[in-house]
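With one protein chain held back, the other chains of the complex are shown just where they sit.
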Amino acid sequence: MTKIKMNSQMYQWATDLFPICRSITGNGVRQTLNYLQKLLPNLQIYEVPSGTQAFDWTVPDEWNIKDAFICNEQGNKIVDFSKNNLHVVGYSEPVDCQMTFEELDKHLYSLPEQPTAIPYITSYYKRRWGFCLSENQRNELRQNPQAEYYIKIDSSLHPGSLTYGELIIPGSTKEEILLSTYICHPSIANNELSGPVVTTALAEYISKQHSNRYTYRILFIPETIGSIVYLSRNWEYMKQHTIAGFVVTCVGDDRTYSYIPSRLGNTLADKAALHILKHKVANFKQYSFLDRGSDERQYCSPEIDLPVCSICRSKYGEYPEYHTSLDNLDLISAKGLEGAYSVLKECIFLLEHNLKYKTKVLCEPQLGKRGLYPNLSTKESGKQVRDMMNLIAYADGKYDLIDIANIVGVSAIKLIPIVEKLIDADLLEVVNTKSEE
Amino acid sequence: MTKIKMNSQMYQWATDLFPICRSITGNGVRQTLNYLQKLLPNLQIYEVPSGTQAFDWTVPDEWNIKDAFICNEQGNKIVDFSKNNLHVVGYSEPVDCQMTFEELDKHLYSLPEQPTAIPYITSYYKRRWGFCLSENQRNELRQNPQAEYYIKIDSSLHPGSLTYGELIIPGSTKEEILLSTYICHPSIANNELSGPVVTTALAEYISKQHSNRYTYRILFIPETIGSIVYLSRNWEYMKQHTIAGFVVTCVGDDRTYSYIPSRLGNTLADKAALHILKHKVANFKQYSFLDRGSDERQYCSPEIDLPVCSICRSKYGEYPEYHTSLDNLDLISAKGLEGAYSVLKECIFLLEHNLKYKTKVLCEPQLGKRGLYPNLSTKESGKQVRDMMNLIAYADGKYDLIDIANIVGVSAIKLIPIVEKLIDADLLEVVNTKSEE
Partner (left out) sequence: MTKIKMNSQMYQWATDLFPICRSITGNGVRQTLNYLQKLLPNLQIYEVPSGTQAFDWTVPDEWNIKDAFICNEQGNKIVDFSKNNLHVVGYSEPVDCQMTFEELDKHLYSLPEQPTAIPYITSYYKRRWGFCLSENQRNELRQNPQAEYYIKIDSSLHPGSLTYGELIIPGSTKEEILLSTYICHPSIANNELSGPVVTTALAEYISKQHSNRYTYRILFIPETIGSIVYLSRNWEYMKQHTIAGFVVTCVGDDRTYSYIPSRLGNTLADKAALHILKHKVANFKQYSFLDRGSDERQYCSPEIDLPVCSICRSKYGEYPEYHTSLDNLDLISAKGLEGAYSVLKECIFLLEHNLKYKTKVLCEPQLGKRGLYPNLSTKESGKQVRDMMNLIAYADGKYDLIDIANIVGVSAIKLIPIVEKLIDADLLEVVNTKSEE
């Protein structure tokens, strides 16, 4: 019951947020963060002024848009921003003029190979304007190259600020797990809203746990410039404290699961993600860091080098609807969102329990006298005793739980209740790590 | 001639020891050790009182048994301990009463899938009594559920002691090689007597060598509780001095060879065992430490963590006769025992020579002027010169002989005479290791 409610919730949030015209700056970002703040009251919203330097980058002018259209000689709006905000090239400068199709055509973008789709195009750092439309519609317009059109983009590009959201959920240690998602695409579902809604559901789950070991840093930022700005203010602290992190993007459809490793593929985040995916998901696509494309480009860059990887459903750039109007609410589903949510939740649950354990007696303990042998000997209980003995055999204080599970060939999630039984029986102890000091 | 004598000897010893009713304590163990002491006069026999604490375990009461039977109404002993000591559940408490088959049946053990075999059952740490018999015989008894039977188990369970044997054969260094075998099963051949008799033959072989580099610690102990008790008294010294060890069990049949690695599979014992098996045995089954089942469970437990692995013929739990009356003297053979003996002997021989060597001249030596080129150039002599040059090329003081043999792709055993030639020619020297200090 709770599960179904959760499903509906995430999809409903995506539906609510879909119409907003987001970009890397502007009121669309603010509206989105205000909506999420109602769900996550501790979400802090920050504004970073245009012109602020962030490493090699500068926060650009803020872009806002009220309306935009192409009107034909008959006075009909044949391309209308109010119907689909993908129709305007992101960061288009204002325009208000009349021209023939031949002139206008230089400002049009369509996809010959996907003739029904409106492409998603932006031009953040070079001033221009443009409209996106389907190849089919453009072909109709091509019939009459001399036709005149009235073009209007009621946008503004002025010094303002870049907006982002940050939620810190404190744990019992200062060691942190990072979740990062982006809020800078207009009406796009898998490659935009799936990220914030799954991240919001994860934040709600984490908040409800009684005693998290780790502190959670959860970011809702514009892609690229947002993570660069955020890192320029926080990376030294994050570098010291982050034990694992996940970029949450493209987590909404239900076709597949994907994994994109960190730069070297050898971090705790990678280890947890691969372990969960291997045991929970029948098949998943394993990409290379060479296939990266979201904020891990910044998180994993040299010297910053945070332990961050990504788990996606259909990965950006790898599904036909990517960066078009076909990446809409029909593409994602409650089931797709829920699948990604539960994989990421399990990664978090695993990381919370992924400690180094050490047996408290030398040689094998006598399980019988402690009632740790099952009363009824079934195939399942036999397997559980073997798992328990194997866990004990490798609990030498050097391996963490995932290492042991990988050696034994079982899901680490299944070992967690056994760990708890053995700790209760005073047979196992946690090895103190940096985080306890 | 010597070899054939040896074969007969090991099989004869097994035949002599077969009828004794051993368990984890009691006179059967003492009788067995007394027999072995005649072969190995320096074997020391130790008694550890019941109630002694050993890590998480306590030495149990001593169990002895004189007689046991099930007698039918006609006065015939239909199940008789004196005919096969497997008929009684090990550690059965005494019983002397009459009951119907229906009542008796709760105390019977048989194997529906192996209807002619008597199973081997024990209950060391929970008091009970029982009889083991073939499924066929039990089916006959089932014909008349109301028949009355007179049942007697003339056993005793009293404070006494646990008995084990220890043989130390000193070498020129304090570094040790461990051989451990168990003496706690009644009339069982492969999964019991093959171990002590092969170990005895190895002990005789080691004793006869003029100058062993290593000290040998050879243990004849009851399984599990015996190794736990032994380790509780000796593990700190053993941890400091043991360079390699082997659990010797199931070394009597001639169907296959098996290898069970140490906990991490990376010890010198594993390295030697794998090298010898690969070069000497056409096919062998390589198990995982997850398939463990004998005293390596204790030797390799965390913190104790001795470099111990096992070489078996048909491994415990993996052959149909295991833990039944079918694991008898027909299952093992002189050939089977001899095969295991010679593999283990070769492991010991290799370990004795597995030093780090270093060439004494820079660049290649001039073999010709030293007569190290063969007079007659044959295919075999050409191979020997190549082996010699390859040995010299890798004798850099960092690799041991097994490493070099693995790189060159030859048997380390074949390199040993070449090493000796080069040392005689003053071209090679042993690199001093801890053991010489």
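Per-chain residue numbering starts at 1, and chain names A and B are given in the order in which the chains are listed.
The criterion applied here is as follows: a residue touches a chain if its C-beta (ideal position, glycine included) is under 8 Å from a C-beta of that chain, and two chains touch if they have at least 3 such contacts.
None of these values were measured; they are calculated from a predicted model.
Novice: Touching the left-out chain: which of A:K77, A:H241 or A:R297?
Specialist: From the options A:K77, A:H241 or A:R297, the contact with the absent chain belongs to A:R297.
Novice: Touch as defined at the start, partner being the missing chain; which of A:W57, A:Y109 or A:Y373 qualifies?
Specialist: Residue touching the absent chain, from the options given: A:W57.
Novice: Among A:W63, A:F81, A:W235 or A:Y287, exactly one should touch the missing chain; which is it?
Specialist: Considering the complete complex, A:W235 is the one touching the chain left out.
Novice: Among A:R30, A:H87, A:R263 or A:R313, which one is in touch with the chain left out?
Specialist: In the complete complex, the chain left out is touched by residue A:R263.
Novice: In the complete complex, the non-displayed chain touches which residues of chain A?
Specialist: Given the touch definition above, chain A has residues 54-57, 125-126, 224, 227-228, 231-232, 235, 263, 289-290, 292, 297-298, 300-305 touching the missing chain.
Novice: Taking the full complex into account, what residues of chain B touch the chain not shown?
Specialist: With respect to the unshown chain, the touching residues of chain B are 358-359, 361-366, 368-369, 386, 389-390, 392-397, 408-409.
Quick note on the criterion: only the chains that are shown with their structure count from here on.
Novice: From the C-alpha centre of chain A to that of chain B, how far is it in Å?
Specialist: A distance of 56 Å separates the two centres.
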